[in-house]
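Omission of a single protein chain aside, the complex is shown with its protein chains in their original locations.
Chains: A, B and C, in written order; residue numbering restarts at 1 for each.
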């Protein structure tokens, strides 16, 4: 008595072609913006198209972008980490303390990375272990971590990092390609693989889209989130190594305000602030765009705060324009 | 082709540095073949100054004269600038010796430290408790001056420095810290604020707490910002060097160094136009002039200038 | 008594009293009426901002631009006062409030009409508003002597022994208590944040409610802007930089749920007071300035953990016996 017809109709895997997807994607929009800014900059300043100057320009964004890569994953999973800049401060401080205890360059790197990871783990535990909202937890740890740096250092500074150590923030791997830039590209590639090519990345997306359903599908939600916070702490540790090496010294006020710039990069890169969608390529493009804008305006000696107006407007416009276009196209269809 | 000299300040929008810029423009006019680029970050961070330095290097300026937010953190960036043939000097707030050709102190640190304590002591014949309100805990020059103050303390009988607090060069924080001082030290007689932001906020807080006449605020401030408080009586006197002269001198020194008219070596004397010469010590540092004290008698006159 | 203790607000009040007494043990001056009055005065601005932030958070949004709005409105008021010293101060206050409302409305419109995430919108406008101050003022400071005496006097004058600064926050508290508790608009904030979908079914337009919440927050920031500038008698670009996080923290300590729909006027006020007392007391009790940041961070985390425990759903009880036992 089988009344339901078992059609052997197969469902096609995909409908839309690859080319259409790419053209309509956020990343293509960002790419166009990036090219436009590049062209405008070349005309606006005669100094722009110089390999060494462009190389210097990359220092404007590499450290923030390294943090932004990991932060992007946290935000895709539906959480946020506002404490990254403070993690950099405490990592750098403990590196300085290790230096005073006679640590060599590689031990310093190890201390920086480990501190970052531990701070990330603290955030992760507060969020997943105690089930607290990450936005307020990290507002708290933001004060706490930087506060600890102040307790250790007070009005002092750590200086005298060994010259081998300075290579991480000031050295060049080949010609104009600095170690920081190469490191950033390598990390971007790794994060691309992690998010888009591994099952871990798929879990991150599933949690960001619907945490409960992910849990009910056997995803270890708490563990994944914990790992993401540790990863973000670790990347903040990496940034701390680079920044400390570049500055050659540590003050507790190091990297103040970096978290907002990193978040701006992530959001500009098309990561949904409510979680669930976005790509690493977008974040990389956004980082380059922000670097180009600040460097281009810097060449014209525009004050930093005016640059931030540009970034702020860019952020609002880039997100608003697609919405407005979509609304207009609906109205056309309806009307 | 005009020479490009960049005057890099701790942060844009601070009256003191705007006045220094005036002096730099004056020097540029006098020299004739100089363009001044007046720039700096928006908030007082070393990272912000590094970005500014990078863009100045890219523009191939001829000289950078900087008032540093961090003694050490700027060294790598400034070294790079020197490697690319740019003359680098620091003024007002210094950079470690390896990051600059020379440093121009507005005045000698010892004189400033002494002057601060003296201004407090002059109004306290019987001695008493004194607190220091500084800028950020990392500010190079403030820390040096505070050290100098502590050194000369034995010369002033009965003057007792009870604590040092930090207002971070933010008005609200300085204000709250001052309120805290007033509450925590009922016998407080004077507050020394060797920072132009802090001294104004402290004077305001003292007035609001109704402690005029009981607590005297002194330190380093700008006449234009302090005139009201001197009139109100919360500050009897304060000192400052002339920032216009400072900007002027920094520009003149930069020009002389970059055109090869002088060399920045220990013991060298470098011309500063109408300000005379500066003599460099072993650290390649020199002092411009003595600090100048302002009180009810002369503050109005100078308030119009800076 | 037991019933009262269950309320978050009373627990917080209790914590505040305990904290104050603790400080008083070491520094009796701290609880002299004039000193407490000062602390309240000092916290007034935070209270005003926290109440504005609260209604925004109630609707499941967040306003990161409050501090920038405050600074911009304060700067405009100061510049007007500098240019036209004869314009009555009250008019300037209204201008500051009105400008704040407009800036808040811009946030609200972007959230309402373009469906943009509030955190992104206010992150953007935060930098834009700050930048505008720089453009307007050319980065210059406006100092005490450039402001008229009347302009500076307002927050300092006393009425019935209480400073007008304190009075302004008291008026705001009363107004907001009425708006939140007794008007349809106020209740709609809870509805929108509690269940946006259901709010639509109840005839509430969530976008419009959010828009109004942002406008209120902006207007209060505008008021706070004037108060701040006249209080400290100086205006410049970086006024209140980073203060938005203190404001959010005050709300969170006061039990306002960041997920929307939960919060109260007394809660937000107490949260702000708690933070205010700590910030005021630390310098007094001689805590090294280097410890202050770490202490306030720890306090925030503890408060959040505490509130989350109180908020956590007390699992449904199916078993009758368990219900009796409990």
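One rule holds for everything that comes next: contacts are C-beta pairs under 8 Å (C-beta built on N, C-alpha and C of every residue); 3 or more make two chains touch, one makes a residue touch a chain.
Operating definition for what follows: contacts and distances are computed from a predicted model.
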What name does the UniProt record list for the absent chain among "Sugar ABC transporter ATP-binding protein", "Heme exporter protein A", "Na+/H+ antiporter subunit E" or "NADH-quinone oxidoreductase subunit D"? "Sugar ABC transporter ATP-binding protein"
Among the chains included here, which ones are touched by the excluded chain in the whole complex? A, C
Among C:36, C:109 or C:200, exactly one should touch the missing chain; which is it? C:200
Looking at the full complex, which residue from A:54, A:67, A:113 or A:214 touches the chain that isn't shown here? A:214
Contacts of subunit C with the missing chain: which residues? 178, 181-184, 187-188, 190-191, 194-195, 197-205, 261-262, 313, 315-323, 326
Residues on subunit A that touch the omitted chain in the whole complex? 1-4, 6-16, 193, 197-203, 205-206, 209-210, 212-220, 276-277, 330, 334
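The rule we apply is simple: only the chains that are shown with their structure count from here on.
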Examine which chains touch each other and state the graph shape they make (line, ring, star, complete, other). complete
Cα centre of subunit B to Cα centre of subunit C, whole Å, reads 36
Whole-Å distance, subunit A centre to subunit C centre, using C-alpha means? 30
So subunit C residues touching two or more other chains come to 134, 139, 237, 290
For subunit A, residue numbers touching 2 or more other chains are 150, 154-155, 252, 257, 303, 305, 308
Touching subunit B in the complex: which residues of subunit C? 27, 29-30, 35, 38, 42, 134, 137-141, 143-145, 156, 228, 232-234, 236-241, 279-280, 282-286, 289-290
The subunit B residues in contact with subunit C across the complex are 11-15, 18, 42-43, 137, 163, 165-166, 170-172, 175-177, 179-181, 183-184, 186, 200-201, 204, 208-209, 224-225, 227-229, 303
Given the complex, residues on subunit A that touch subunit C span 126, 130-133, 135-137, 139-148, 150-151, 153-155, 252, 257, 260, 263-264, 267, 272-274, 303, 305-306, 308-309, 311-313, 315-316, 319-320, 323-324
